Each structure stands twice: as structure tokens, then as C-alpha cells.
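Missing here is one protein chain; the remaining ones are kept as they sit in the complex.
As written, the chains take the letters A and B, and residue 1 is the first residue of each chain.
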Amino acid sequence: MTFQQPELDTSPKVSDEIRKTTCYMCACRCGINVHMKTDENGEKQVAYIEGNRDHPVNKGVLCAKGSAGIMQVNAPSRLRAPLKRVGPRGSGEFEEISWDEALDIAVGWLKPIRETNPEKLAFFTGRDQSQSFTGFWAQNFGTPNFAAHGGFCSVNMAAGGIYTMGGAFWEFGQPDWDHTKLFMLFGVAEDHDSNPIKMGIGKIKARGARVIGVNPIRSGYNAVADDWVGITPGTDGLFILALVHVLMKAGKIDLDYLSRYTNAPVLVDASDGPNKGLFLRDADGKPLVKDRNTGELTAFDKPGVRPDLSATHEVDGVTHRPVFHMMADRYLADEYAPEAVADRCGISAKRIRTIAAEIARVAFDEAFELDQEWTDFRGEKHAKMIGRPVSFHSMRGVSAHANGFQTCRALHVLQILLGTVEVPGGFRFKPPYPKPPEAHPKPHGKVTCNGPLDGPHLGFVHGPEDLMLKDDGSPIRIDKAFTWENPMSSHGLMHMVISNAHAGNPYKIDTLFMYMANMSWNSSMNTRGVIDMLTDKDESGEYKIPKIIYSDAYSSEMVAYADLILPDTTYLERHDCISLLDRPICEADAAADAIRWPVIEPDRDVRGFQSTLVHLANRLGMPGFVNEDGSAKYQDYADYIVNHERKPGVGPLAGFRGTDGSKAGRGEVNPDQLDRYIENGGFFVSHIPDEASYYKPWNMAYQNWAVEMGLCDAPTPYLFQLYSEPLRKFQLAAEGHGERQPPEHLRARIKETLDPMPIWYDTDQTGNEGFTVNALTQRPMAMYHSWGTQNAWLRQLHGRNPLYVPTKLMREKGLSDGDWAKVSSPHGSITVPVMEMAALNENTVWTWNAIGKRKGAWALEHDAPEATKGFLLNHLIHELLPPKGDGLRWANSDPVTGQAAWFDLKVKIEKAAAPADLAESQPELPPIKSPVGTGPKDLTWKVGK
Amino acid sequence: MTELPQLTDRKLGLVIDLDTCVGCHACVISCKGWNTENYGAPLSDQDAYGANPSGTFLNRVHSFEVQPDAGAAQLIHFPKSCLHCEDAPCVTVCPTGASYKRAEDGIVLVNEDACIGCGLCAWACPYGARELDQAAGVMKKCTLCVDRIYNENLPEEDRVPSCVRTCPAGARHFGDLGDDTSEVSKLVAERGGMDLMPEMGTKPVNKYLPPRPKDELASDIDVLAPFLKPVAEEPKGFMGWLDKALDKLPGGAK
Partner (left out) sequence: MHPAPSVIAFTTLSGMGFGLLVFLGLGMPAVTGLTAFVFYVLAYGMAVGGLLASTFHLGHPERAIKAFSQWRSSWLSREGCCAVAALVIMGLFAFGAVFLGAQWRFLGIIGAGLSLMTVFTTSMIYAQLKTIPRWNSAWTPVMFLSFCLAGGALIAGQISLAQPLLLGAAVIQLLTWHVGDRAFAEAGTTIGSATGLGDRGDVRAFEPPHTGSNYLLREFVHEVGRKHALKLRVIGFGLAFALPLLLLLAQPDSVGVKHLLAALAVLSHLAGVVCSRWLFFAEAEHVVGLYYGKR
């Protein structure tokens, strides 16, 4: 018999139509091609999802979540209609109601609040990708109480970056993947900008460039790192400052860069009094430097000036010194020598020196030039762009500590000292960044009944005068953001809202309105406590938080704790804009934004949440949403996206503006804008000119381009702030200067932690005696930032989560894989299965976050592994630190920004039982009733025939 | 049919870079999505929302820890699917001829219409590359996306396996390993591409690029030490150095 094989059609039809939109399975916001096939009923169904090759974010690739989108849009956990609570809170007993009834109820609650006291509404959104819209809504409602989830996620990272250099890591910037030769990655969690980082790592790996990972856990990106530094959690700042010490001492810093583009040469007032530590400024308020050419005191930006890093300025016997002198004093001190920090960081002094030496070698010996002319803000022309091919990036880990703000600043100071920010081979901003703190709004909180707030809620404070305090000194905001407890809380403090509202401190609220925020589960510290607060009643039998409205697309754990549910659509059934006004999807070489549009229509009685907000605003007659005659400006969110103008010619979408769609950035409203986006693959890109591609904060070509694009209204070149004046202003207040004074108990802490130059301090260890093991969490890449794990494909990858325990601890505690261990913290204890991990800091345990699910949620069966074996570490973490005996309860958060200090958790661990002896992870919470039932048993998915 | 072709015209396969794979499972789910909708029966899932969810997957990402004699343990993510072996034992054991290796490109496939679901091919495969779909009762395996790589309904650049197209880190490469001049063959030659279980004699077409040596920086200290030579021991001396260094800068006045 000769060899033979069957005939095979190798060119089958792939789909009937491709609809291009934007993914929403995480914060990455990749472009996707949704392949549609016609089913037996003649309706187009989603058949397959792949990455869009033309898209600026993912260039065709797509992660596991993105490809699993089909299981998300068909998930059995999708809510089907508006729900009104009929049983007690937490029972999960609801009845389905009409949208009219739902909106009537909501308006019935919100209208009196707006009329009498808008602060009684707390409106907080979770994994919201429309903050410029939700914020606009809240501002026009008039409540000061709005924020998204940044406060418990990333504010240290964002604020540390913006206050230091006008931009941060993540979607605000990226390493120059094409030129970098040494990439150093800090922090736990394989998160933000995940596909671009994977693509970037792939690029530099293909070139054989070196990756150094600094992370207690060698998973994910750290697994492919050429060198792994298994640092002790919370000590990154100390390690970074030791690198700074060694590099400065060896003179391996970019003096030319420091003198031109940073405030290192800016003179600091040394005279005692209310200006001590502030910059010497000229009459125009411009910081002063000494010109090395002339020796004259000069404004930093004067054409031709050569700012002197070394020269001091003497007035009346007082010597004013430049920032760089102060840095030398501080960082050359022995306390930052590798030998002094090695033990605390868990990294040998030799290793610290080797890493510093490698950084120095690559930054200076492998420097290169690009033949690209450019002109700086002082009018000086440069023939070339100098590459310093060392780049840094940081994950959430370093920022989730109570010293995270200063650690993030330290990391930026390190890269600035090397002269590797906004140069070839280094770190590059993505538009609309660079954007210094002065270019951002300040926080606003002035309430007027029946009127809008006086400005945007969130922003960047520049001193005590910008704090959100009432005349009596009490907080304006329910979350106590922008108060002395956390003056620079630029993202708000979502994690404090429920506990403050429950305590009636600073005041009681009437309605809590939340969106996509699983506060009764994995998005809260102290999950059990939060559940109790949500269900707690006062003496009169009323709930302490009287009314709760919640919007979600899925039957999450939070649904059961709301009184009114406004069901949202899935991401393929909605309009959205990923706007330059918000967190855009730009690349270092281009500005870009994108839309979502309904590639399928909902088969349930649900509406996109943003459209629901428009409907509510119209019924409430909110300014910004209704015309003078009371008629609605916008019918729904799509209408808003196209027709809203934040300022003349600048709207949510930058592309295809102008009546014929030919304008970018600025331009009149184009009624066909959404169609043009759809034709273009769901996104818009505008490339930055070549001469503007680096040195953006100081490059006039970039500054002018940014103005043209509507990113700013005038060129705003600025200096990187190695020394941060706003921090110093808070210190001055704590030292007794100025009218606004901090409460006594906070003075010492403000003086210590709001240091204008990066410092490292150990986080508060009160109550941690006997709890010596660091405990961390991260989301698995296949689930990072995705909303829910009920996805039928993804839950097979991560259906339960063991506690990963380092080999040494496993041996010490007599543990084997699968054994149960009791893990306790000063706040509580859990009993969970363990698994050994060798590639792990020897005093750290960790687990995948948010795998554990409550029985009854997410349409899972009660015996699903997520509900039986899965667990949350949240039960061990409290939003407050243990009592110190001073009668006060201190927040478990960063004293600068209020960022939740998830990763300061310390635990102890002991063997509980063998695998067979325990049925379920502890604590075991009672089931909640599912408003959607449970999913089907088996899936054999196929749309085409 | 069950006999192996004497020689295949090409040897199409994957080269998987263990130095670059970050273990994100993108390839796993992309494969699941494409092959649920395309070639043959859908990849089914049993108990999809219950206690023991278990579905058919043609590509799975393992992870291994390696503890070297000295130094830190390493974690290696390890995607694994059919290796399209030249001496594919799964083909010759098939009693019905459903399993076959294509003469033109060496892809190992299952003709689902002829498969009786006996499972013997899965027994014969050392790599766990074949899974019997519990709903369809037929053997499923990686097709190397034979319905993509020649598909004239796809743009030319998309005519690669779904896992390769989606891999964010670019850790998966597709090509003709029978052609020494192909990109994949060059990668294998440069990076020391290896076979899994060579002792099985299956002659896998797919190759794995080993991780590059790790944690070598510490051994470079002697080479690197000169980069850290202090410019001064005291802050005062540092200021002296600074002044001189500033003079040396381009555009330095004095």
C-alpha cells in the first residue's frame, strides 16, 4: 500500500465579517478583531477574537484574557435586567424591575441629595475606563466624593512619577524597547501595560540585551530576567538609594543632563523662616540658577544659560546651595553605602555594587548617538540625540507599601541621575505625558446645592493651601483625600470610603453609588469587616449606609450588598472611548485613542453604565447634560462621545474631528466621528515628528506639536524635580510655618515622610511582633485586571490558588505540597493550602489574588474550587494599623498619598492539617443567592457549522 | 495512512524560546479559541462552571523550577503542544488510519471522521500532545493550524499558527525546520535548539531554545569594578571633582 492521506480543505472560510473594537479584559486596552459568523438563525455571532495588527498598543498580539473574551460575552454570570433588593442586604434576594422603575428609584434617591447636600452622595468607580466622563458626571452632580480605584492600586506610582518628572511608568511611558541594552524591572505583579511589556521584553530578549528583575518572586517577567534580585519586600527604596550612592560616588552620573534638564542646579533658600528649603525665584516666580558662563544668578530657562551644578550663592552671610549639593550631602553618606543596606534589603553588598557597575557600564560605555537635530527650550540647537541605553520600569509592588511614594521617587531620581529619561535607549513618555504637576488640575471640593462642583475632583496639590479641608479643618471628602493624613492623594482613597461612611467620619452619607468595584470581596482590605459595615444597622434599624446603588455587568460578590442594581453590558455590547482626556493608549512615538462600539447587541435588558449615567443626569437636569430649556444634550454615551467638548474643539476623541473629519486633536464636532473610527479599525493614531521623539519636556518641536494636538494650550517646558518643592511646603507647615497647620499628632510624621528628596523609611511595624514573614499577592497574567474569574476557559488555568511558601519555610514548618497552613496576621487568620516555591525570597509567601470566590457569585456552582480551595489574603489586611496606644487609629496607607499598603502585610505560618483533613479554605463565608443561577454543565462552543 | 511518509517535502514546526516565554498562557487560549471554532469538532469543556472544570486543550504551559548547584532557583515557563515528530509513534499505532503525517509538510493530523477514539495514539505519545475530546469522542491535537497557514482567506502575514500570531513576547516561531536556511533553522543553530526526550527516538520537529545562562552578573565583578572607582572619598573631594568635571563638559566655559 502506498502512503495516502485524506483530502483537506486548507482554506476554509474564516468568518463572515471582522468587527474591530477595543478589548476590556484589563487595563491594556488592546485592539481586537472580532470575527463574526452567521448562526443558524441568521444572526451574526462572535466566533473568534484575535489581536488587531494595526493597533498601536498590541500590534496584533493578544493575551489569554483577550482571546477568552468570547467566554466573557457569553458568561452565564451576566446580569439580565435591573434588580431591586427584596431580601436583607447580603442575601442576594432581588426582583427584576424595568429600567423606568430603576431610574425612578435612583432619581428619587439622588434628587433630594443634589438639592440639599450633594456631599451625601459618594460616587466611586472601580475598573472604570471612562473616568473623564464619570468624573464629569460627578462634578456636575456636585458631590465632592468621586474617585476611581487608583487609591488602592497605583497612586504612589502615578504621583511619585508626576511630581518628580511629569509622568510615570505603566501606560504613561515605556522603555525605549528598540534601543535599550539594560532593562531593570522592579516590583511584584505582572500588571499594567501588560502586552506592551511582554512585547518589549521579547524585543530586547531577541537582541540578547540584559534584563534584571528586582522582585521577591521570580515569576512571570522575572522568570525570564537574566539576573534576579530577590529583594526583601518594602526595601526597594533603600536598594535604589544605595545604587544612587555608589553611582554618585563613582561620578557615573550625567552632569550635562542634570544641569540642563533637572532642578539639580536650582538654588535652595537656606535662610531660616517660612521660605527655608524653597527655591530662590525671580520676580516672575522662575527658579534661579547660577550661570556657569557668567556666574550670574539667572532664571533657569533663560536662553544661553549654563546652569551650574556646583556654584553656591551667598546673600547676607547665608549660603544658598543648589539642589545637587544637598543630594551629594545626603546620598554620599555612609548610611546609603551597600554595606549599610545589604542586610535589610536581603542583597549582598557585592551584588549591589555589581549591579551599579553594570548600570554604569551600559549607561556610559554603551552610550550612542542618533543623528537627529533638535532644539531645546532655551533655544539651543543640538546636532544629535545622545542615547543612554539603560531603562527602568516598575510594577505595582514597590508602590503598595507605606513608603511607596518615596520609593517611586527614588527610582525616578536614579534614572534621572543617569540621564536616561526621555533619551534614546532610556525611558520615554507617551502623550499626553510629559505633563508636570502644574499642568494638571488641582483638587476641587467646593459644594453648591443644585449646582456643579467648582472643578475636577482629583488633581495635584502644590502645598497646604490646596488641601480639601473645610473651614473647621475637617475633611471635605468622605475618603479624607487631600488631608493632612495623606496630603497628595491624587487618586482619592476608594478603600476608605465604606469604613468612613459606616463610621460617619468625617460625616454620614446617604447614598453610596459604585461601579465595577468588588468592595465586598477582593477589592477591599478586611473583607469580612467591609461586609459587616455594608450590612450594619443603626439603633433605628436602618442601614448605617442607607442606600447603595451598584452597577456591574456580572453577578459579582458586590451585587448582593446593593439595594439597586443597574446592569451594565459586556465590552462587546457597548460604546466607550479610550480618551486622551483620561488614560489613553498612546505610544512614545504617537498620540492615539480608541473606541468600543457594540459589535453585538445585548440579548438582555441591560445598558452601558455610561449611558445610564447620561439618562440619570437628564432626569436630574444636571448642568453639562441638559440645555437651558431642560432638554437633553446627549441621548446616550455615544452621543456624548461625539458631541461633548471639554473646551472648544477638544472632545473625548481626538481623531477625525472637524466637519469633514480631517482634523486631529483640535477641531469641530464631527457627527460621523464614530463611523470614521470604526472604518479605521476602532482607533486613531497621530505620529510625533521625528525631531520631537525624544527630550519631550524640553524639546520645542514636541511642545509645539502637543499644543497643536490640544494636549496643552501653550508650550510648558519644565525641569525634572529631583527636589520636590510641594513636599517641602508640607514639611514647612509641619515645622509651624503658614496658616494651615497640621494636627499635632501628624507633625512629626509629615516632617519625616514628606521629605523633598527621596528617602527610605521602614513602614510602621506596630503590632507586628511575632509576625515576621512578608505576604504578597499578585494577579496571574491570564487574569490580571480582568473582571472576574468565572470565564470558563481562564478558570481552568487558575481555579484555585495555593499559598506559595519558600523552600526554607516549608522545611521549618514541616509542610509538604497540598498541606493546609494557618496563616495569621495581627488582624486575622486564614487556613489555606500551601505549595513550595524555590525561586522566592526566603522570608516571603504569596498567592494569586482574587482567585477565591464567594459561594453563589459569578454563576459558579457552590463546590467550585474558587469557592472551596481558593482564598483571599484580604482577610489578613486591615485598612487601619493595629492600635498604638495613642488613642488614634492610623490608616494602613502611605502617609504622602494614602495609597493602600497592601504589601506591608506581615504574617506567621503554621501547619494546620494534611490535605485530606480539611474540606475548605478558611474562613468559609455562607453562600449568597445567585441572581442569575449557575452556568451550564458542558460547553461545546461553535458558531459556524 | 497509518504508515509514516518516507520523507516529507518540508518539516513545518514551532521553535519555542524558553528564554523569552513569560508564561502568560496567551498561546493556550488563542489556540483554544481558534480550534474550538475551526478544524473538526469544537474543543469542549466539561463541568465548565462547576467543581472540576476540565476541557480539551491542544497547548498547555507548564512551569518548572530548576535549582542549580549554586545560586538562586530559576523558574522556566514551558509551553507544550504536538511536536510533529518525524518518527511519530502516535501515527503508527493508529488502527484506523485516522492519524497521519502529511507528506507535504510533515504536520501530524487526526482525520476525525475515521477516529474511533481508542486513545492508543495518546498512549504512544510521550509528550501528552493528544487529548480525547470528551464530547466528540475523537482525538484532538495541534494541527499547526493547517487551516490557517495555507488559508487564502487570511492575509498572508496571518498565515501562521494562532499561538504564534498571538504570542505577546514573540517566544514562538513557526517555519520549515527542514530548510537549513529558514529563520527558524537559523535560530535553532544559533541558540542550541533542543529536542524533548531525545531518548524516545521520536525525532521531534519542534525545537526548544534553552534559557540563556542566568544570574551571571555576580561573576563579572572584577571586570565591572573599574566602573565604580570612586571619584572622591569625601563629600568635599566630590565637589572638587564636580567642578573639574563640569569644566570638561561640552560647552564648558572655562
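Brief remarks follow.
Everything below uses one rule, namely that a residue touches a chain if its C-beta (ideal position, glycine included) is under 8 Å from a C-beta of that chain, and two chains touch if they have at least 3 such contacts.
Since we're looking at a predicted model, the values are computed, not measured.
Considering B:Leu12, B:Cys82 or B:Cys115, the position touching the chain not shown turns out to be B:Cys115 (whole complex). Listed residues B:Leu7, B:Val66, B:Ala189 or B:Val223: the one in touch with the omitted chain is B:Val66. Residue in contact with the omitted chain (choice from A:Ala47, A:Val266, A:Ile416 or A:Ala838): A:Ala838.
Along subunit B, the points of touch with the absent chain fall at residues 1-3, 18, 28, 52-57, 60-69, 74-76, 78, 80, 89, 92-98, 114-120, 122-128, 131-134, 136-139, 194-201, 208, 210-211.
What subunit A contributes to its contact with the hidden chain is residues 1, 796-800, 835, 837-838, 865.
In this section, only the chains that are shown with their structure count from here on.
Rounded to a whole number, the gap between the C-alpha centres of subunit A and subunit B is 32 angstrom.
The touching residues of subunit B, counted against subunit A in their complex, run 1, 3-6, 17, 19-26, 28-30, 32-34, 36-38, 41-42, 44-55, 57, 63, 65, 67, 72-77, 100, 102-103, 109, 111, 114, 135-136, 146-147, 149-154, 157-158, 162, 165-171, 211-212, 214-218, 220-221, 224-225, 227-232, 235, 238-239, 241-243, 245-246, 249-253. Of all the residues in subunit A, the ones that touch subunit B in their complex are 1, 3-6, 8-14, 35, 37, 47-51, 53, 58, 60-68, 70, 76, 190, 194-195, 198-199, 201-203, 205-206, 208, 210, 212, 218-228, 230, 246, 248-252, 255-256, 259, 292-293, 306, 308-310, 324-325, 328-329, 332, 350-351, 353-358, 360-361, 364-365, 781-782, 790, 792-797, 799, 807, 837-840, 859-861, 863-865, 868, 934-944.
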